[in-house]
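Structure provided below as structure tokens; questions to follow.
As you look at this complex, bear in mind that one protein chain is not there, while each of the others sits in place.
Just so it is clear, A, B and C label the chains in written order, and each chain counts residues from 1 on its own.
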Amino acid sequence: MIRLTNDPIDTAALIDAARHPEAGAVVLFLGTTRELTDGRQTVALDYEAYREMAERQLADLETEARRRWPVLECRIVHRLGRVAPTEASVAIAVSTPHRADAFAAGQWLIDSLKQGVPIWKREQWADGTTEWVHPGMDKEGETRRGGGGG
Amino acid sequence: MIRLTNDPIDTAALIDAARHPEAGAVVLFLGTTRELTDGRQTVALDYEAYREMAERQLADLETEARRRWPVLECRIVHRLGRVAPTEASVAIAVSTPHRADAFAAGQWLIDSLKQGVPIWKREQWADGTTEWVHPGMDKEGETRRGGGGG
Amino acid sequence: MRVRVKLFAAAKELAGCDELAVEMPSGATVAELRETVVAQYPQLNTVVSHALWAVDAEYANDNMLLNELSNIALIPPVSGG
Partner (left out) sequence: MRVRVKLFAAAKELAGCDELAVEMPSGATVAELRETVVAQYPQLNTVVSHALWAVDAEYANDNMLLNELSNIALIPPVSGG
């Protein structure tokens, strides 16, 4: 089951949903907002998605994970809108009969999500600047709020 | 931080304890009691530990994980006594700046725990028999409760 | 024909709107649309050169044919997670 949401992710509910009588392992991955990255301070991250396509791609990832590993339960939830430091922007919960598969499926899901699902984050730095994060691209997307154009 | 406990594991509290301002990733692993293994039904697992040694070994594993990976927070909790199906017998929560390290540290911790920490489980099968689990050993440890000695 | 292109993230910010309307010869491809967009919106040059295209909510390759009903989106490098 996949979901995009503007609300904080209820990790306890996700874990409960991943429990299964045939499961020997549950792996939960949380991507959490770093407050400090290389000494620079983040106030929050803002997430935006191409919603229709992101939902389709996430569902495809779940299908592919179930094809590759004996997945019993699978939950993928991604936050949209503003996410504060230490809060989870993404949560993936997977249960399998044995643990190696749960780790492999969980890691593959988050790696694949970060590679191809049309979701973007914007850094809100403590110095008042904001910056869309586009890996591999120059920082033309950066705009300065406080101290004048740059 | 490591802990042996007779109480159900509070996974939400573990996740909260693993959050950290510099963490970009939290990985939580739960080992859950399988109700069905190859079609055989488990009523519960009973866990026993050589407590003094198990605590020392778990603390050593945490130290070693922190040496190998940039671990920000680490929690290892193992249940003792009776654990019902779908409940967690062990929980490991690890946070790191980047996700690959959280997966690697979490997987190494549970693999190492299962290899060397002096904790044992006894299967309570639905047919009334019980069986200490000692990987690689013949089943001399098995005792039959219902239908007379075996 | 007139096609619409959804914009996101830095592309939306640089264009100042969340959708472009672009006139194209009918039967144009994704590659031709890209050239037209860059010519008409030079401020999108860098982001377009790093972006992928989606048609009807799937990634599309350069020679996919477009029509007026195509649901087109410019997908800058993603950063979810």
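Note that in this section a contact is a pair of C-beta atoms (placed from the backbone, for glycine too) under 8 Å apart; a residue touches a chain by one contact, two chains touch by 3 or more.
In this text the structure is predicted, and so the values were computed from the model without any measurement.
Contacts of the undisplayed chain with visible chains (whole complex): B. Within the full complex, the residue among B:Arg34, B:His78 or B:Arg99 touching the omitted chain is B:His78. In the complete complex, the hidden chain is touched by one of B:Thr42, B:Ser89, B:Gln107 or B:Gln124, namely B:Ser89.
Residues of subunit B in contact with the chain left out of this view: 31, 47-50, 52-54, 56, 78, 89-90, 110, 113-122, 132-138, 140-141, 143.
As a working rule, only the chains that are shown with their structure count from here on.
Each chain gets one centre point, the mean of its Cα atoms, and the points for subunit A and subunit B are 27 Å apart. Multi-chain contact residues of subunit B (touching two or more other chains) are absent.
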